[in-house]
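This is the structure I want to talk about, given as structure tokens.
One chain of protein is taken out of this complex; the other chains stay put.
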Amino acid sequence: QTPKQPLRIGMTFQELNNPYFVTMKQALEEAAASIGATVVTTDARHDVAKQIGDVEDMIQKKIDILLLNPTDSTGVQSAVRSAKKAGLIVVAVDANAQGPVDSFVGSKNIDAGRLACEYLAKSIGEKGDVAILDGIPVVPILERVKGCREALAKYPGIKVVSTQNGKQERATALTVTENILQANGNLKGIFSVNDGGSMGALAAIEASGKDVKLASVDGAPEAIKAMQKPGSKFIATTAQYPRDQIRLAIGIALARKWGANVPAAVPVDVKLIDAEGAKTFSW
Amino acid sequence: MNATATHPTPPAPDGGLFTQLRRSTAFLPLVGLVAISVFMIVATDNFLSWGNVQNIALQSSINAIIAVGMTAAILTGGIDLSVGAVVALSGTLASGMMVQFGLPPMLAVPLGLAVGVVIGLFNGYCVAYLRMPPIIVTLATMGIARGIALIYTGGYPIDGLPDSFAFLGGGVLAGIKVPILIMLATYLVAYVLLNMAPFGRYVYAIGGNEEATRLSGVRVSRYKLLVYALSGFTAAVAGIVQAARVTSGQPGVGVGFELDAIAAVVMGGTSIAGGRGAIVGTLVGALLLGVLNNGLNMIGVSPYLQLIIKGGIVLLAIFISREAKR
Amino acid sequence: MNATATHPTPPAPDGGLFTQLRRSTAFLPLVGLVAISVFMIVATDNFLSWGNVQNIALQSSINAIIAVGMTAAILTGGIDLSVGAVVALSGTLASGMMVQFGLPPMLAVPLGLAVGVVIGLFNGYCVAYLRMPPIIVTLATMGIARGIALIYTGGYPIDGLPDSFAFLGGGVLAGIKVPILIMLATYLVAYVLLNMAPFGRYVYAIGGNEEATRLSGVRVSRYKLLVYALSGFTAAVAGIVQAARVTSGQPGVGVGFELDAIAAVVMGGTSIAGGRGAIVGTLVGALLLGVLNNGLNMIGVSPYLQLIIKGGIVLLAIFISREAKR
């Protein structure tokens, strides 16, 4: 086409009322501005059907690069196909997608669950009842739970007494945790699959006055802040790096566009942040 | 022609308290609540502990508060789908006022409530004066209110609320959690409004026969306006309590709350066609749903199965309390 | 003294085609569709390209198909909130049959449709024979159907569907995408059913005056049963198309679809109180919503702002087409 045409980047998010993704969006806009690219973003609100439609619209809008944060890894594959057919570069971010994606940039989610739950296990003295606050069944979340269970399984004194779905959202996580606390009088720890849910769980723990420790994944600002409160029950969160994921994704996409062979997956390291580490951490 | 008002069996003016209760639309829901509670007591360990009873009331409080305004809207033959979005908007707005502008809760809370009333007035204006169908008006304002909340917060939760505000969500007064007290106060006021003040009579009348009410000289449009304002207000109250409970203003909170509130209202015996029902029934309906949620969690039923059981119990409850055929 | 019924201007028996259109409840929605399309043509680059037009039709197809059954339910004065969950259930079930049991699509698809009809019949039975309120019955079956879909799949999407099935979602026939053809076929059948077969008149009659219809000897309960079965069926058709489009059975898909379908029906000029409306209007309403979604994405409006604009346009559309006062 016309060479003057600025590069167009489209990104479809699974949701946009989670700081994690809003931060990604900011990083995307900053990065795009620095290379003179235009950006469109859409919000699937956890609806694969809407996500596919959003992608189709962006194809019509003739974007060059599609950054895809799938709300469901299998469900979006027809969108991936359409995008590839239209000649777009497709890079999945945060969660991988099926279909011919050019690359995937995402956290090492098994590590994320394992690190958080090892820390949790040690903090409760390697024994006692633990609950898992689950989330939406997408690969990254499933992997975190898997990593967590693997870690906990190493401690015979620890028993996972309840797994409930907090929908990664504060209000739901709050009531679910209240019920978990009611039903399990001896609970010692809770693992939440992300910080959206952890903040609800924390509110419930604090209100109950019980000594239940909480570990999570993300490193979201509100979690970092909560951990630093003296005597906080929120003891650790495995940080992901949303800004870096975006920067890497754009880099990979450009490289691909210029003709490079890019790796099929770019796993991003995660890092356990405890109360001490929280003092200096931010996304 | 024998003059009139012959009372073959003059019924006791009001009947005893029990008779009155028995006749009320709230009676069967109450029976349902008791039945399910008994079941839960048997099926779980500490269902009836003071802690768990408070827990249930606490968890029902948000829905119960929203359901007050929803009851009024449904009694007039309308509905309000925007309540969930109003919960988000009022909560984020009040939070923003406190965190970003440093307003004290004393000022921020009224502002949060005011935004609910404004949305309610807008709904009411469209329904009452522009004669647009409530279901679609409030569906539209649902999107609008949610959009404003998201734009206002940029999608982030607003954190760092003062402790004096968090008290509204987690505090204890006279041994009872504050949200429960707020819920009870809301119902008390609503009871007086709907059963003892002219306002309530008009609400029922509009739902019973709007045209007749209008022709008799009642300002139907104004009362409908007020009803939606009330619904916006109670949704905003719930939004404040919700924000205080999670100590942050969440732009994404409240999705689907409208359906929970409708379920509470209808489970409580109010006719979805308007004109018939009782506010007390709504409280019972909300508690019934709360008991179900809590009890199934306590028993340890899987979340997926819970959906089915809850659906089944809602059906059963409505089946039992549906109006007798003809 | 001349007998009754003198008409100042005796209207032409049926009027020309345009007059008929002009009188139809679908007229104003059509004007709205044209107006918004013109705006989008001006505001975006290639809105009117064949690719984008197909795109819009494709994206509207799921909602449009669901809205067929919803139209029938609303015309009788009812509603069906279970459609979104039925989309998930029929899609996962059909997918499961193909992937786990190796059934060919020829058998799996009818099974998926059958489960929709079963849920619809259940809804209809509760509404028509047990006289339970539609909104709450279908709210309950919404939970039940969703729960079954989640239990059946364990919460995971069912993957690995055969290409012959995926054709239903992505294939092209005579230059047109298959979901669009399915949508058109559904509307054609619905048009005949609702406008030319006795069934349709009974649907309108029930919504217009159920008691009178019953008195006329129409088997009201049976037709209501059929209406909900139809709604379950079209939701299941949408579920199959949806599964084929995302080439997987998704237990979580379809949340909130009921509201989109209601919006399409009401935007299409059908009265939410029943008795009045047109199936063509519903198609127009669904396309209108599709154009909005697509156009706002094409313009590049931020997703948050989109919520507000869409709400505003829905309001505007209903405001313009609302019934004139009295």
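Every chain is named by a letter (A, B and C) in the order it is written, and numbering of its residues begins at 1.
Note that contacts are C-beta pairs under 8 Å (C-beta built on N, C-alpha and C of every residue); 3 or more make two chains touch, one makes a residue touch a chain.
In this section, contacts and distances are computed from a predicted model.
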Refer to UniProt and select, among "Galactose/methyl galactoside import ATP-binding protein MglA", "ABC transporter", "Dihydroxyacetone kinase DhaK subunit" or "ATP synthase subunit c", the name of the complex member that is left out. "Galactose/methyl galactoside import ATP-binding protein MglA"
Which of C:Gly69, C:Gly91, C:Gly208 or C:Pro303 touches the chain that is not shown? C:Gly208
Out of B:Thr213, B:Ser231 or B:Thr270, point to the residue that touches the absent chain in the complete complex. B:Thr213
Pick out which of C:Gly78, C:Pro105 or C:Gly275 touches the chain that's been left out of the picture. C:Gly275
Footprint left on subunit C by the chain that the document does not show: 1, 3-7, 10-11, 13-14, 192, 196-198, 201-202, 204-205, 207-209, 211-218, 275-276, 325-326
Those residues of subunit B that touch the unshown chain are 1-11, 13, 192, 196-198, 201, 204-205, 208-209, 211-219, 275-276
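Keep this in mind: only the chains that are shown with their structure count from here on.
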Centre distance in Å when subunit A and subunit C are each reduced to the mean of their C-alpha atoms: 35
Take the average of all CA coordinates in subunit B, do the same for subunit C, and state the distance between these two points in whole angstrom. 30
For subunit A, what residues touch not just one other chain but two or more? 16
Residues of subunit C that touch two or more other chains sit at 155, 302, 304
Residue numbers of subunit A touching subunit C in their complex, please. 16, 40-43, 46-49, 52-54, 56-58, 60-62, 72-78, 81, 98, 136-137
Could you please specify the touching residues of subunit B with respect to subunit C in the complex? 81, 126, 130-133, 135-137, 139-144, 146-148, 150-151, 155, 259, 262-263, 266-267, 271-273, 302, 304-308, 310-312, 314-315, 318-319, 322-323, 325
In the complex, subunit A touches subunit B at residues 15-19, 21-22, 25, 162, 164-165, 169-171, 174-176, 178-180, 182-183, 185, 199-200, 203, 206-207, 221-222, 225
